[in-house]
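Missing here is one protein chain; the remaining ones are kept as they sit in the complex.
Letters A and B mark the chains in the order given here, with residues in each chain numbered from 1 onward.
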Amino acid sequence: MRFMMIVKATKDSEAGAMPSTELIEAMMRYNEELVNAGVLVAGDGLHPSSNAIRISYPEPGGKPKVIDGPFTEAKEMIAGFTMIEVKSREEAIEWALRMPDPHGFGEGQIELRQVFEAMDLTQDPELIAKEAALRERAERLKN
Amino acid sequence: MRYLLMVKAGKHAEAGVMPSRELVDAMSEYNERLAQAGVLLAAEGLQPSASGIRIAYPMPGDHPVVTVGPFLEDKKLVAGYTLIDVGSEEEAVEWALRMPDPSGYGEGEIELRQLKSK
């Protein structure tokens, strides 16, 4: 099963402040550990929301609304994510606990969310088959 | 450059309501288009925050605080994401605008964030 570890944004990360060298090194060591364990699928940091864009559909069937960042609710924003492939929810939590406190200042927060597998989305066999074919075609992530 | 297209969760997604068949079809058609244009890197949906876990570090250097979901601020939670590789911000926005309204009920929201370059 796959889990996404979401690192929540803080005022500093939103302000574009660079993390300390110690933190960068600790993060690199952590990523190395994930790689060596063969669980890392992808991991990326995000630019602050100042150059983010939001597209919303306030009316079903209506036109989308496009808004440019920055967005204010720093605590709810995302600063980065790491996707891992593990055997259980517990293993995912264990890995998340090994991640260094991503921000310091008492602001660090990581959210762990399980990724949907095709089976979770629908029980329709035709759709499952289609989704399976598409996953193979479009994502080609599983090996 | 890489862009993350985050689909924000609405109340329905958080409640675990399955998307309609039309939406699932439209979404797979959209993913197919991304793949055929050679820009799709990955696309995943996340389970509702009810099965989520949060790890916070309220005290630097101290033990983390672990909380299990569901989390309350449902409007801002992420329900899924699509990772694309494009030439410009405008191109990323154009692709995001081509994504079908991901939620319906007036709750659909997609947020685009550029990835720090690798």
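One rule holds in what follows: a residue touches a chain if its C-beta (ideal position, glycine included) is under 8 Å from a C-beta of that chain, and two chains touch if they have at least 3 such contacts.
One rule holds in what follows: contacts and distances are computed from a predicted model.
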Checklist line | Protein name, per the UniProt record, of whichever chain is missing from view ("RNA polymerase sigma factor", "Chemotaxis protein CheY", "ABC transporter permease subunit" or "Cytochrome oxidase subunit I profile domain-containing protein") | finding: "RNA polymerase sigma factor"
Note to self: Just checking the interface: what residues of chain B touch the absent partner chain?
What the structure shows: 32, 35-42, 83, 85, 87-88, 90-91, 93-95, 98, 118
Checklist line | Interface with the unshown chain - residue positions in chain A | finding: 28, 31-32, 35-36, 38, 40-43, 63, 136-137, 139-143
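FYI, only the chains that are shown with their structure count from here on.
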Notebook entry, point to check: Taking each chain's centre as its mean C-alpha position, how far apart are chain A and chain B in Å?
Noted result: 9
Margin query: Help me check something: in the complex, which residues belonging to chain A touch chain B?
Written below: 2, 4, 6, 42, 44-47, 49, 51-61, 64, 66, 73, 76, 78, 80-81, 83, 89, 92-93, 96-97, 99, 101-116, 120-122, 124, 127, 130-131, 134, 137-139, 141
Next item on the list: Spell out the part of chain B that touches chain A in their complex, as residue ranges.
Entry: 2, 4, 6, 18-19, 21, 24, 28, 31-32, 34-35, 40, 42-47, 49, 51-61, 64, 66, 71, 73, 76, 78, 80-81, 83, 89, 92-93, 96-97, 99, 101-116, 118
